[in-house]
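As you look at this complex, bear in mind that one protein chain is not there, while each of the others sits in place.
Now for chain A:
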Amino acid sequence: MAVDGGYDWDGRWNHVRKFLERPGPFAHPDFEPCTESLQFLLEMCKILVIGAGGLGCELLKNLALSGFRLIHVVDMDTIDISNLNRQFLFRPKDVGRPKAEVAADFINNRIPGCKVVPHYKKIQDFDESFYRQFHIIVCGLDSIIARRWMNGMLISLLSYEDGVLDPSSIIPLIDGGTEGFKGNSRVILPGMTACIDCTLELYPPQINFPMCTIASMPRLPEHCIEYARILLWPKEKPFGETSLDGDNPEHIQWVFKKSIERAAEFHITGVTYRLTQGVVKRIIPAVASTNAVIAAACSLEVFKIASSAYIPLNNYLVFNDVDGLYTYTFEAERKENCSACSQVPQNLQFPPSAKLQEVLEYLMENASLQMKSPAITTTLEGKNKTLYLQVFNFTEHTHFFYLGLSDGQELAVADVTTPQTVLFKLNFTT
């Protein structure tokens, strides 16, 4: 029985059909077994995959083999030789080409009928009108900032009528992340369940090394490598004006040599070429199997939500196979005053004698905000005024008084972690 223009041979979707056409005791209450569900999956359901790397390749394969055909994939990177050991849609001949395009080509060729549309772009290059067209969005990103941006975008698509959320404006977000042998997969229904920002504290802390350690008191081989990377490279400009490229072996070789010299000065051992590359590229090495497991869990959730064949994960899965295999599933809770999804105005408490500097530090260091380079504007005497932009960093030492800020002042803060500005209310403490 041919379906959809003759792509399908007899029995091609038998496995999938069993879940779409048969009733069962664990199906979602809304589930109605019917033959049209397969049609929906094959012909109408639009999925967006963010990232075409380790997780992305697995996601595309899984979705395509589960019956999804209208898939878009966004990735801003090109293929590097170091990707080939786990991003299996890429071959040596593809090095240098955009990941999204190569991934789409491979899937479309290998799985007849599948129409993956690639976008060699950043997620920030698209606006609401692009994202609105998808039924479900699944992320395989390696950056917390990008996740938060995506999270913020979907929240901005929500519409409320008389304070009540319109369910048709919700686009489910399935988010997967891996780090060595650990990974997690979560289902986010923006406006209804915990969002990325609600659980920001769950993300592992990044280790910061103060500049003074690197500049004058190194102890570890990593300090020596950072010294070469941050201080020597800009000073000595070994390859002219080119910036350090972690994928260029000549660059790494240079950093490696300089790191060894630095290490020798302080009798530090352990600098290797591999470590140098790892530090420069900031990689926590990826393990193919962890990506496979997490992408599998995410893809299954996409299928469950698209088909209602089962109740979706509620809502967070943690996986770790360092010692045996361990999973932990729990319901992450929404934060009442989440800066991204709660719609509750954010309060800032500062004494009236404070400087703007303190507000900036709070925005960046507070565990629930973790902004990267906030820009602050406000309304004074009816006019919109910029209080702080990193580029013009002179106002941070100015006291509130001199900036004309009063108790209850509303500050609008923009940052790379969110597509929308966040509103804060400045409350003076006594």
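Simple rule for what comes next: a contact is a pair of C-beta atoms (placed from the backbone, for glycine too) under 8 Å apart; a residue touches a chain by one contact, two chains touch by 3 or more; residues count from 1.
Following the convention adopted for this analysis, contacts and distances are computed from a predicted model.
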Look at the options "NEDD8-activating enzyme E1 regulatory subunit", "Exosome complex component RRP45", "Dynein cytoplasmic 1 intermediate chain 2" or "tRNA (carboxymethyluridine(34)-5-O)-methyltransferase" and return the one that UniProt uses as the protein name of the missing chain. "NEDD8-activating enzyme E1 regulatory subunit"
Among A:108, A:151, A:259 or A:290, which one touches the chain that has been omitted from the display? A:290
Taking the entire complex into account, which one of A:189, A:214, A:305 or A:341 touches the absent chain? A:214
Check each of A:132, A:237, A:274 or A:385 against the chain that is not shown and name the one that touches it. A:274
What residues on chain A make contact with the chain left out of this view? 9, 11-12, 14-16, 18-19, 21-26, 58, 61-62, 65-66, 85-86, 88, 91, 110, 112, 180-181, 185, 206-212, 214, 217-220, 222, 226, 230, 266-268, 274-275, 277-279, 282-285, 287-293, 295-297, 299-301, 303, 310-311, 313, 317, 321-327, 329
